[in-house]
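For this view, one protein chain was removed and the others were kept in their places.
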Amino acid sequence: MYPLLENLFAPLNSWYVAASSDEVTTTPLERWLLEQPVVFYRRSNGSVTALDGRCPHRHFPLAKGRVVDDNLQCGYHGLTFAPDGRCIHVPSQPFAPAACNIAAHPVVDDGTWVWIWPGDPARADVRLVPNTAAEGFRTSVRAYRHVRGRYMLLHDNLLDLTHLEYLHAGGIGSTGAADVLEHRTQGEDWVKSEREQVDTPCPPHFAALFGYSGPVTRRFGMTCHVPALHVGYDEFSGPSGTLGRFRVCHAITPGRKCEAHYFVTAARDFALDNQDLTAGMHNALGKTLDEDVAAAEAIEQMITSLREEPRDVLVRGDATCVRGRRLFESMIRRESANL
Amino acid sequence: MYPLLENLFAPLNSWYVAASSDEVTTTPLERWLLEQPVVFYRRSNGSVTALDGRCPHRHFPLAKGRVVDDNLQCGYHGLTFAPDGRCIHVPSQPFAPAACNIAAHPVVDDGTWVWIWPGDPARADVRLVPNTAAEGFRTSVRAYRHVRGRYMLLHDNLLDLTHLEYLHAGGIGSTGAADVLEHRTQGEDWVKSEREQVDTPCPPHFAALFGYSGPVTRRFGMTCHVPALHVGYDEFSGPSGTLGRFRVCHAITPGRKCEAHYFVTAARDFALDNQDLTAGMHNALGKTLDEDVAAAEAIEQMITSLREEPRDVLVRGDATCVRGRRLFESMIRRESANL
Partner (left out) sequence: MYPLLENLFAPLNSWYVAASSDEVTTTPLERWLLEQPVVFYRRSNGSVTALDGRCPHRHFPLAKGRVVDDNLQCGYHGLTFAPDGRCIHVPSQPFAPAACNIAAHPVVDDGTWVWIWPGDPARADVRLVPNTAAEGFRTSVRAYRHVRGRYMLLHDNLLDLTHLEYLHAGGIGSTGAADVLEHRTQGEDWVKSEREQVDTPCPPHFAALFGYSGPVTRRFGMTCHVPALHVGYDEFSGPSGTLGRFRVCHAITPGRKCEAHYFVTAARDFALDNQDLTAGMHNALGKTLDEDVAAAEAIEQMITSLREEPRDVLVRGDATCVRGRRLFESMIRRESANL
């Protein structure tokens, strides 16, 4: 399975979600992204800085240092770095050598998430940062999970929505979701999968949100924007018309080796000020993510406990997944060829 | 030390204890055996099914699925397997491909233990399942320990009973047990070691069981049925005749890498309905097993903490152990030659 192979790790020249906006303050935050430590802090003008998280002098984690006049001072021997990564002070000597400079990573704070470009800074284009907002929808729930499993397992999960009926039975899953026709569309760096279920029982989590448990028509789909984001929609209507529409953004970022970060926001376009509904969505999203994360971690444990990594068998439900994996693979190969 | 070497792991074409009979219900149970995941469940007719524990589609642990009409449904995408391992349903497509079939392992449930044949099913012969019952004895105590040490350490332990005096001092061990003559007999796949101690102090655990602390004659021995079972006896008599006889079956099954499963039953042939005696045996067996397991785990930790695995030095007390190890080695080599 290609993107699981170690020699094809992940695309670097792309925007990834690194943190929730409210996580980044004037107190440095460490996060391992794409198998490298990164330190984040917020400057006095409100902008976010992302630097290599390791002091080049003695490998001390820079997140254990402190921010002084918008610069980051190492907590071990006081080497100090400007927001652009230049070392501007070495306490024991009058000048700061260029060998002490560290990388600064392009970042964008969209108010919900802080995005990072872990690859070549010269190729970072802020216009490529995905716009996760949508007309008429308001994000009411956010969640984060640290996952002890390789990031591709989370993509695989979202690229094959036939898991809803089984992994999320009794929650957001509809009986028969795997039986209806899948409609697939594809672009250069995305693949979209859509389904419609007519006259199907309303899944328990949604029945609780709508206060309606009769039959529904459900239209749902997911677009995988390779390599960092999935945007899904879920629309329900009953005999008296539309019950509600949801929009969920799933950002997946590789972390330490065989670990990943999973950021999710969920929005709705109805009863926007209903706090009970927001609490219900929070509850439903949390349970669903816990099931997804448990699956990824169980598979990671299975794979690593076996003597050798197994090959998987592909079935018809994997058609979208196969296309998604190929997009990952070709993106990684293109990057390697350019270097 | 041969059976500790990684390239000579363990015999596969043999019956091993996989679980206690009462552990296997209609709720799937996962157990790693011989470094492979296996899932067990009980069918409506009471028989036990053992299948590969990993879904071939996405490596999800099948034990997290559920039993539907005596078949096992994967909890991730719903692939369903019959008790013979055939995949009978893939939700996204009308047929189930043979590539999705998984291995089913021969099993025998003897009412106490569920035995599994992890090797070639065609060679499994239910007549070879050891009969652990014995005329006049009733099993009153059962125990299970999960051991964080390679399985051979548990065999080594039972193949050299001179450890009783030291590891089990103050418990089941007799002073001087290592000094008396050892009587050894051997067959094609077993080795038996027997000792007799005349006029020796009754060991504390047994003194408590008999309510008698005077001198005893103790006859004890252990038969190692390579590769999965040891059957031991322990007989005490005092000035007024026989005090009691015990029979202990020790089943050892390799688990995950450098881990093992240890199942034990203890039977007696006297005062069969005395509940206090049963409670006393339960207590004595538990303490003894804890000492044995602690020894195996301490050695495992010692071996793996050293820069390289050490060789051990053999002494006279190891004569039976050496024979046992050779039986393991030749059994493993015969299997390799046949493949």
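The letters A and B name the chains in turn, as written, and every chain counts its residues from 1.
The rule we apply is simple: a residue touches a chain if its C-beta (ideal position, glycine included) is under 8 Å from a C-beta of that chain, and two chains touch if they have at least 3 such contacts.
Just so we're clear, the structure is a prediction, and the values are computed from it rather than from any experiment.
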Touching the absent chain when the full complex is considered, from A:E35, A:D269 or A:E297: A:E35
Of B:V114, B:A295 or B:I332, the residue in touch with the unshown chain: B:A295
Option from B:A178, B:L229 or B:M281 whose C-beta touches the chain left out: B:A178
Where the unshown chain meets chain B, residue by residue: 156, 160, 162-163, 165-167, 178-179, 295, 298-299, 302-303, 305-307, 310, 312-317
Residues of chain A (touch criterion as defined above) contacting the omitted chain: 32, 35-37, 54, 56-61, 64-65, 73-79, 90-93, 97, 99-100, 256-257
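Here is the rule we go by: only the chains that are shown with their structure count from here on.
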Where chain A and chain B are represented by their mean Cα positions, the distance between them in whole Å: 46
